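Omission of a single protein chain aside, the complex is shown with its protein chains in their original locations.
Moving on, here comes chain A:
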Amino acid sequence: MRELAPWLALIFQRPWRLVLGGVLILATLASGIGLLALSGWFITDTAIVGILLAAGTQVAVNLYVPGGGIRFFAVSRTVARYLERVYNHDTVLRLLTDIRVALFHRLAGASRTGQSRLSGAQWLSRLTSDVDALDTIYLRVIAPAALAGVITLLVALLAWVLFSGAVALGLLAITTLAFVLATVAVYVRTREPSYRQADRQEELRTAVVEHIEGFAELRAAGRTGRHGAWLLRQAHQMNSEQVEVDSKVGWHQAISHLLINLCAVFALWAGYGLYETGAISGPVLVLLPIAILGLAEVYSMLPDAFGKLGSTVSSAARLNRDATPAGEQGKAEIPAPADDHLALVAQDIAVRYDGFAPILTHFDLTLSRGERIGILGRSGSGKSSLADTLAGLLPASRGELARQPCAYLTQQTALFDDTLRANLILGNPAATDAELWQVLELVELGDRFAREPEQLDTWLGNTGSRLSGGEARRVALARVLLNPAPLVVLDEPFTGLDGDTRSRISKRLERWLEGKSVISLAHGSEALPATDRVIHLE
């Protein structure tokens, strides 16, 4: 449950909104209970008076107060319900924004190792369902549980005033048991499978994504049927466990409802004792059991919410794990070189990931301003990790690094599900359309997008999937080229391009990068743009 703390803190940033929402729910519930209880009182009263009147006794009867009360509750229940739903859903949507933005900020500040642990499949799973789970925790769990408590206390107070302290205590004892069975007990009994549920789903998702990614290979081998059957079995098992959870929730719901009903029976029975001694009147005797029956409405919301709490906690735990803020080292700014003629100075750099052997040690590099160097190394030689370090994504575990501000083309092509323009201006938010077209011409995509009806506003689709690999790479390259930074680091800039295209772009690149310092990294010299010198990584 501790896992929920940071998210609860976020939710409780709007205390008055939550309280007002709660008060509206309370008004709804109280109106419903009031309507029935007052009606029961009224009917019993009129029944008794009716008999007296029929017997010819003169009795004064006030019809206006109960009649007015009944009408008031009928209207207030409707109005409160409507306002409550509108207001609280607005709250939920505000929380949804709060949570997503806060999570995004936290992820942006998270350590690199935290980020790199995540694969695409896990992203999809976690960030959608986990964040969704947290969105509704206020409306599903917090508000109903709190209000069940409040309304129970109000009914107990009523019992104390109208009946006796003993009846109020008895009522509290039974409703407390019902409350525990509908909340904590459900949570405890379903915690484990419910907690595991999300992990199972995540495992299944990984397997499904693998199945789809390997679909061609599996199909060629004639194995899609078998592998698919295996996936189906996994999904079915997951659902079976869920059925168990649902059943437990159902039983708890039934039993807590039973206890509420028994509580009403208890109140009626205990009330008779008081009635026979003349301590209470017949109408009052009827009022309390009916009010207690009304508690079932709020209690019935609880078991389901608490049955899902286990998975909500696991969602929060996963989000916390991956959004752990980075230490100071991760945030350190890289200083500019002391010497004005230099673009980058690396002295005795070591590159390693936390908990692993160093990938690269004793790396030295001095780059003059305007100089272009190439770094060659086979894959696995630590080339990309070195690029990450030089660009400042991966802090050097040892050594000194000083450099000018830099624009970095990562080995992975990362485009956004957004327009071409939005993708490009990330590199330079101030870039004009003319500049965008110019850089598109450079990477030979000018014609390609000039033909599109939406031109610069062409939607690049799912992670740029409407583009071929080579096209996507060139968009990413164009984005880096737009960036005004004086130092440019390019890791495998030409992946997916054929030789001719590569050499044409390479030539234009030389002119475009005139005056900038460039570090290019590649697996072979043919994949490098023009350089002044080349370093080999071993």
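What to note about this one:
What we mean here is this: contacts are C-beta pairs under 8 Å (C-beta built on N, C-alpha and C of every residue); 3 or more make two chains touch, one makes a residue touch a chain; residues count from 1.
We take it that contacts and distances are computed from a predicted model.
This figure omits one chain of the complex; the name its UniProt record holds, of "Glutathione-dependent formaldehyde dehydrogenase", "Chemotaxis protein CheX", "ATP-binding cassette subfamily C protein CydD" or "Siroheme decarboxylase NirG subunit", is "ATP-binding cassette subfamily C protein CydD". Touch with the chain that is not drawn comes from one residue among A:L169, A:L232 or A:A450, which is A:L232.
Residue-wise, the contact with the chain that is not shown comes from A:I212, picked out of A:L153, A:V184 or A:I212.
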